[in-house]
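Left out: one protein chain. Kept in place: all the others.
In this document, chain identifiers A, B and C correspond to the written order of the chains, with residue numbering beginning at 1 in each.
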Amino acid sequence: MNTVYLYTMVGVGLFTLGLYALLIHSHLLRKILAINVMGSGVFLVLVALAAPTQGAVPDPVPHAMVITGIVVAVSATALALALVLRVRTETGRAELPEEPLE
Amino acid sequence: MFITMQEFPWAVIIIVLPLSGAMLSFLFPRWVKLLGVLVALSVVAAVVGLGWQVVEQGAQRYAIGGWGAPLGIDLYADGLSLLMLIVTALVCLGVSVYSTGYFNRAYFRRSKANYFWPLWMFLWAALNALFLSSDIFNLYVTLELLGLSAVALVALAGGADALTSAMRYLLVSLLGSLFYLLGVALLYHSFGSLDIVILSQQVEPSPAVWASVGLISIGLLLKTALFPMHFWLPPAHTSAPAPVSALLSALVVKASFYILLRMWLEIFPVGGTALGQLLGLLGSIAILWGGIQALRQTRLKMLIAYSTVAQLGYLFLAFPLGSYIAWKAVLFLLLSHALAKTAMFMAAGNILHFGGHDRIKDFDHVVQYQPLTSAAFALAGASIMGLPPSGGFIGKWLLLEAAIHSGQWWLVIIIIMGGLLAAAYVFKVIGYAFTQSRVSHQTRRVPVHMEWTALVLALAAILLGLAAPWPLALMDIGLPFGEGAAG
Amino acid sequence: MEAISLLPLMTLLQLVFDTLLGFALLWLAWRALASPELFQAIVLFIAFGLLMALAWVRLDAPDVALAEAAIGAGLTGALLLATLARLEVKNRAKSELEKKHEVRVITEKSKHQTFFFLLRMLLFMVVATGLVYAVLTLPENTSGLAMPVLENLESSGVSNPVTAVLLNYRGYDTLLELSVLLLALLGVWSFGGIPKPYRSFPGPVLNMLSRLLIPLLIMVAGYLLWVGAHAPGGAFQGGSVLGAAGVLLLLVGWRLGTRFVGLPLRITLVFGVGIFVSAGVVFILLGRQFLEYPPSFAGVLILLIEAAATLSIGITLAALFLGGRPEFRRHK
Partner (left out) sequence: MLLSEFLTSVLLLAGAFFFLAGTVGLLRFPDVYTRLHALTKADNVGLGLMVLGLALQAESWAVAGKLLLIWLLVLLSSASVAHLIAKAARQKGIEPWKQ
């Protein structure tokens, strides 16, 4: 077990953990946290697999991809949080209705 | 100055124009409508320019920054992306004209109306960038741009329904993107490239490739709303403002399908495999389920939204067939559905605007008061049902031909049943359009150009059928679907 | 001799450290997602972000570490806390019922729900096992694009490879990403009717702190922007530090003057993408490709674009923290 695989496994773990939490929690703030954890998991996989083994240079392309991803994630989070506040104002609850509107 | 017409980078212009339009309309809210229409017209012109290039010189590849794949990002335009761009341009031009009437002060608060334009132009820029991109990570960024702008546009309608469905849509969209991105990570680390063409040359089956097939497919199918992952679509498409519903149903769901199609055609050929059969099965269920649900709806926009679920099902029938004709049929269906569905949602918007509601049973002499809108709905309905000579007819005909050719008779039955269901729900609406309502409603004048736009787009869906050979020939440029003889 | 004999010990220690960090990450993520109090959950999430930054350092990705610490942990955390405060300002005395809602897990009994629940669980299991297997079979070191990136570094205008990728080789991605950020703000503004943040009374300590920190933060932002050309740093890291300065200003009750709220603010927000697009288009007119910088100017151009981007990113992030569109009236 070396660093690369260790962090990659942690990344996969975070991804699935976030996925699980996203599906079981109903509060929207928690869903947003879960999405962010999932995102961190994906980023970790992306960079961990690019980590250098013994003195070689790390591949900078995944690093740049992750920085892009982090900015996209914060944008999406900001939008989602503002939407949560609006949903709360309109419906009184920070949750989605259980059944989709028919 | 220094560049000839032959190498003018139309592809870049097509992306930069709506992007700049979005920024300008954010800066100068006073001029939004003028800017919207101007940008729409100039993008159409740029698409014509690119089309001319592609027809004259074949598929185009453009290295942004001059680096070229795999280091840089390439834009790529072949027949497939060109047709997507053309239909996007047509629909968006329509939406642009329609929205000058729809987002007026009587109906929307001005501050809200002003936000529509930049958001919508961001969406258009995202669509154009997506159809032109040849880089799977760049596709992720365009997907996010597309998803976030679509969500903001849905929420523009305000009210509890629109906001909750926008929220659900946002979560689904982000989830889909993350699945896609993880798939991209695995592909990159397997082959060290992000370019679709390079990947297609190097790809060979391995567990990582299969995992990324699964992740990318799940992510994009979620965004494309294939049954049973369609749950988010009807509420979102129903509660959005009418031009936004049109954009979502006509183009946004197709964008993720387009990526799926590209990946499956070029990177992982799954046509005809077990996975393809599964997708065909899900598509078939979507056709039947969406059709039945559409028939059960009491509100017009909900009916149209479920019809989208059903029509999206057709797109997946090509996967069990996997033949040259099947791909072309599906693309043809996609194009005609985009035009017809835009017209339908616009017609629904007109009816809603006029009577203040879209309860089908309470329609009051719609045909008499809004003849153009009724005609638009009927013509679009004809294309959705697949009546000759509409675009929908040609698409379904080709699909039937492909199904019969490969002897998969169950698909033939599904296609015919789907058509019958579509006929049932379209006629249900048209039937009520002639009746008188017992309840009298306050009515509002609908600007004439909103009615005409719907009609023109519906006519375009019909004309697509009459001019079928032309788009079918375009599809072969760059051979996205392989050699015709091989199929 | 001594160094060689210490090597296995060092690797062992590193492995122990990595393992501990990995478990800490998983544990924090789990606690952040499962803890009963939302406030606690958010604080744990911020801690998670900081440990992520540590993981990036361990993976030789200092640029990512900076971005993660500033944006992933810092600004996302600030946004989450601001939202929570606004959710709670509505009803300060939170009912017990609502507290239950906060941790409520979807366990509806209807058949429809059970079906989807099972489907989700199945999906979840398949994803987890499949991914682990897939990752373990990946080839251990594909060098990826490291070689072409380094070979072309000369003509990219900068010597930090990550900045070269972000601003030059894959500058188009960055252009679209800046658009995403702008779009998010536009979306937030378009929602309208975002409740005002809980009015804070900064007090002398926070005022003092902000007076000391804000000039420093602006300086650090400038430094990060400048240093990004040859060392870890760049527009995003600098921009987020600038955004942090903005957040601090907003916390002590500062608001943008009325004169600047309209067009001037909007121009600042659009500036980054605007300059980027213009730089790209100008080169088309000069007969080059879109975003193809001449190697002799590349360094200056990248710095120019990054400076514009830093300003826009900083202001956008601060505006996102504020939530709704700044008002035309002065607050005090």
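What we mean here is this: a contact is a pair of C-beta atoms (placed from the backbone, for glycine too) under 8 Å apart; a residue touches a chain by one contact, two chains touch by 3 or more.
Predicted, not measured: the structure shown is a model, and the values here were computed from it.
For the chain excluded from display, the touched partners among the shown chains of the whole complex are C. For the chain missing from the display, the contacting residue among C:20, C:136, C:212 or C:286 is C:212, taking the whole complex into account. Within the entire complex, the positions of chain C that touch the omitted partner chain are 203, 205-206, 208-209, 212-213, 216.
In this text, only the chains that are shown with their structure count from here on.
Shared contacts of chain A and chain B, meaning chains that touch the two of them, come down to C. For chain pairs B-C and A-C, the one joined by more C-beta pairs in contact is A-C. In terms of their C-alpha centroids, the spacing between chain A and chain B amounts to 27 Å. Each chain gets a centre from the mean of its Cα atoms; for chain A and chain C, those two points are 12 Å apart.
Taken residue by residue, chain A touches two or more other chains at 15, 19, 45, 49-50, 61-62, 65, 68, 72, 75-76, 79, 83-84, 86, whereas all remaining positions touch fewer. Each of the following residues of chain C touches two or more other chains: 127, 131, 135, 138, 143-145, 149, 170, 173, 177, 180, 183-184, 187, 191. For chain A in complex with chain B, the touching residues are 15, 19, 22, 28, 31, 35, 38-39, 41-42, 45-46, 49-50, 61-62, 65, 68-69, 72, 75-76, 79-80, 83-84, 86-87, 90-91, 96-97, 100-102.
Taken together, the chain C residues at the contact with chain B in this complex read 119, 123, 126-127, 130-131, 133-135, 137-139, 142-145, 148-149, 152, 168-173, 176-177, 179-180, 182-184, 186-187, 189-192, 263, 266-267, 269-270, 273-274, 277, 280-281, 284-293.
For chain A in complex with chain C, the residues that touch the partner chain are 1, 3-10, 12-21, 23-27, 29-30, 32-34, 36-37, 40, 43-45, 47-53, 56-68, 70-79, 81-86, 88-89, 93-95, 98-99.
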